[in-house]
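Notes to accompany the following structure.
Some chains have been omitted; the remaining ones sit where they do in the full complex.
Naming follows writing order (A and B), and every chain is counted from residue 1.
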């Protein structure tokens, strides 16, 4: 989507306190609070379990199997950012490893989301630098062709603009557009509170059929309850 | 396969002592003991390592991206059950999370097998509620269309009837039809004993070629042993 050969500097980042507040909420909560929007494709997986971060997107569009622009992007990163990398053609090469993680860590970057492969999984785990990637691959890349930094990218099926909020945990990755971030944060809080109440009810054995009053609507739709026939196994 | 809009109650469950006895045996053993039948497709993976459960199937057929019938199914579950969920069209949405797990846990349910996605992986891990799913996805679902509970379903390529035995571990998921369960349990025990003896032989350095007397049959099939040519690398 992006024009190659451009680096946008001094991007407008979502307000830091808003971004940091998102770290309390899981990706599922944020995605629901955003009206079921903003979820990246579920083929993105964390390279190790338990990481949970929120940060501002610095976006990178890379040519296939070429990681040059990631090197260019490092300089554009600052404390609180999450690097978001999308190749212009599908690839499972390993664009990113522990050296780049070391460089990003030195600038306060909180993690990487990449619609391609990463490598050095053991070292990244030791560094506690979380990565959400399409695969793990040691396949090397070249540094020959320009891409772009901080233009909007489509990454794993979602449009991500520089400065947007990225939330990532064991369930995957969500993007919240900057201008919606305050409202989505608010809705996340409200949802979390409602869920805490529901959790208590369920733990006590209450059914959602009753707690959420579903029985009437189910009956309206025609749900019927029957006992299993004595003979058992019908195919129906 | 199933008729939508039906909930079958009071299903015939496999005898509890038989079901519980399956928990001693791994999925590979049970699948072999059942004559290499009953294994669900290997794309089902546990969301965390180390879980191993046996239980009775409560089956749910759900429309794609609609988890309403899982809520309906909770009421049909009892201590010792495993919930088995199959969408009527392929989907990788997240039909199940920690709230539903909390409700199932309150009823003594031992785990979930779902031919689709689940979410809240971190919370499910903390709850120690095991799930075998096609993927992890935070994608939300709706509550609009009826499916069925406790009609036979095809889940990950296997026919599963309510009350059948489900065994699941790090290797995947197997189903044992209720009426075969006693025989398969017996065969699992026998197999385990044989394997314990074989394990001892192998650990002592004995070859299966000798222990299982394969050399003659291999020779009959025409197996020949040659030394590597001095020059080495031939393609053949």
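The working rule: contacts are C-beta pairs under 8 Å (C-beta built on N, C-alpha and C of every residue); 3 or more make two chains touch, one makes a residue touch a chain.
As the structure is a computational prediction, the values presented were derived from the model and not from experiment.
Trainee: Taking the 2 displayed chains as part of a homomeric complex, how many copies does that complex include in this file?
Mentor: All together, the file's complex is an assembly of 6 copies.
The rule we apply is simple: only the chains that are shown with their structure count from here on.
Trainee: Calculate how many whole Å lie between the centre of subunit A and the centre of subunit B, each centre taken as the average of the chain's C-alpha atoms.
Mentor: The answer is 29 Å.
Trainee: Along subunit A, where are the residues that touch subunit B in the complex?
Mentor: Contact set of subunit A toward subunit B: 26-28, 31-32, 36, 39, 42-43, 45, 49-50, 52, 169-172, 174, 195, 198-199, 202-205, 207-209, 212, 214, 218, 221-228, 232-236.
Trainee: Give the list of subunit B residues in touch with subunit A in this complex.
Mentor: By the definition above, subunit B touches subunit A via 1-3, 5-12, 48, 68, 71-72, 74-75, 92, 94, 97-100, 102-103, 105-107, 117, 119-123, 125, 135-140, 143, 145-146, 150-152, 161-163.
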